[in-house]
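Below is one structure, written out as structure tokens, with a few remarks after it.
Yeah, one chain of the complex is gone here, protein chain that is, but the others are all in their spots.
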Amino acid sequence: MAYGRSAGVLNADGIHVDMQALKAGEVDLGTTIMAVTFKDGVILGADSRTTTGPVIANRVTDKLTMIDDNIWCCRSGSAADTQAVADIVKRHLDQHAVHHGERATTGQAASILAEICYANKDMLSAGLLVAGWHPRYGGEVYQVPLGGSLHKEPWAISGSGSTYIRALCYRNWRENMEEKEAIQYVKESVREAIRNDGSSGGVIRLAVLTARGVERWLFTPDDDYSKPTDDKPQKM
Amino acid sequence: MTSIGTGYDLLNSIFSPDGRNFQVEYAVKAVENGGTSIGIRAKDGVVLAVEKIIGSKLLKPGANKRIATVDEHAGVVYSGMVPDGRHFVDRARDEAQSWRQTLKTPIPTSELASRMGSYLQAYTMYGSVRPFGITAIVGGVDGSGDEVIDGVVGSGPSTGAGGKVDGKHGGPFLYVIEPSGQYWGYYGAATGKGRQAAKAELEKLDLAAGNITLEQAVKEAAKIIYNAHKDNKDKDFELEMSWISGVDGPTGGRHMEVPQELKEEAERLARAEDESDDEEDEKKDEKMEE
Partner (left out) sequence: MDHRPQAWGRPRDDVYGAYDHSFMNTNSHPNQHTQQPLVTGTSVLAVKYKDGVVIAADNLGSYGSFARFTDVKRLHTFQDTSVVGFSGDISDMQYITRHLHQKSIEESYASSSANKKSRLSAANLHTYLSKMLYRRRSKMDPLWNHMLVVGFDDDEKPFVGSADLLGTTFTAPTLATGIGSMLAQPLLRTYAGTDEEAAERTKEEAIKVIQECMKVLFYRDARSQETYSLAVVSREGVEMKTSEKLENMSWAFADRIKGYGTQTV
């Protein structure tokens, strides 16, 4: 605990006010997010629940955030922190593209993001996944956990719901999946997390990043997540 | 020198009525008096070479290097005023470092050239400064998609990233930056005193076809410098050469001095060519007598 700051005031009536506990009402992305590589690129997936303590603040949240044309991220932790970080990185990447006439690579985007998380680790509560497709580097997945370290992985999951599905994801994972299989893999994994985690729920959103650009899919509880809401993905 | 006495050449920030910046043109003169430097963009790497004029026998052989490393994958050689060149190199290193700090990757050679071009250009606009008395040749090999982010841990799928698009990515690049701040990309570049002869030789290599290998380029570079030195024979010189290959080549993607053995071999070939040229000249002379 931070020295001298967490204690608050002990009043004459003996009631102790814990300032940290008051802060805990902050909007939290108790979440299930994942990003996986496959044969032609990457897929990002997320549930849609945002909570304030036990209350669902938003039941159709979009946790998949575009930070560049073909680089997206999934956010977990404090909604405010992760949105701020994503916005800053997006600004960097936009400027990079204008300045150099070339889009940044997924690794460079993840580096900028990790640097922000690392330099401000004492103030942020942000766990992010960065996934992107780049003509030269193909599909890549990077994870930036709480301390701001940078990890490159074939697939990554994060958020409170991810703990319930880790073994499932390990078991079902195969390298170089076909697109259809990979979509199924992500969707089914998030579905199990929603089943088990109180802080995850709502719809399942996917984003597929390949040479074709980005395609978004939406699965809802209306038909038990069995079919996408559209036969064709939503092209962006 | 039509400019002399007109007053338009006294300050950087003043154009002459016919639209010239004489200070920049004088800077070019400083370059034209410097030892010849060349750069060759071969199909699998870049070679930089310089004719280092040895002004005194008291100087230690091999000391006072003229080719500088800017980042792992990039190097610079220049002709003209050496202290100006040193400052150019300092700045180039700072640019490379700042790129690395934000993006955790090596700076692309084109970006390095662009930044240095802008830097030199700024020295042509103010009365309080003079332009750089150098023309610099910047060489580098950019990654082709297999390089990793600095400091990252872990890796992608063992089969490699999916969805890569085939085609040429990265590879060797060569740029020349002039005192005006103008810069172009080249296959072969020469500057300094012997540039005309060197350029003529470089053109013969047909570098754009992409047939010359790095090792051949090293040998050609030595020949060209030796040849260019012919018009400057009264002065001693040392040949200095560096090279950069791709990651799978002899330097592992790094800018470094050409190894002693290869350099000696290249110099031996260059000298042999030199002598045979002289013999031919003598024979021609004999014919004339007949």
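Just so it is clear, A and B label the chains in written order, and each chain counts residues from 1 on its own.
Here, a contact is a pair of C-beta atoms (placed from the backbone, for glycine too) under 8 Å apart; a residue touches a chain by one contact, two chains touch by 3 or more.
Remember, predicted model here, so these are calculated numbers, not experimental data.
Participant: Considering the full assembly, with which of the depicted chains is the omitted chain in contact?
Facilitator: A, B
Participant: Which of B:K164, B:K193 or B:H255 touches the chain that is not shown?
Facilitator: Considering all chains, including the one not shown, the answer is B:H255.
Participant: Per the definition of touch given earlier, which of B:D9, B:E72 or B:E95 contacts the omitted chain?
Facilitator: Checking the options B:D9, B:E72 or B:E95, the one contacting the hidden chain is B:E72.
Participant: Please identify, in ascending order, the residues of chain A that touch the omitted chain?
Facilitator: 2-5, 8-9, 11-13, 15, 17, 19, 22, 25, 114, 118, 121-122, 145-151, 153
Participant: Provide the residue numbers of chain B that touch the chain removed from this figure.
Facilitator: For chain B, the residues touching the absent chain are 68-69, 71-72, 75, 93, 97, 100, 104, 150-155, 242, 251, 254-257, 259-260.
We take it that only the chains that are shown with their structure count from here on.
Participant: I'd like the Å distance between the centres of chain A and chain B, where a centre is the mean of that chain's Cα atoms.
Facilitator: 46
Participant: Residues of chain B touching chain A in their complex?
Facilitator: 102-105, 108, 111, 144-145, 148-165, 167, 169-170
Participant: Can you name the residues of chain A that touch chain B in the complex?
Facilitator: 37-41, 92, 100, 104-105, 107-108, 110-112, 115, 133, 135-142, 149-154, 175-176, 210-211
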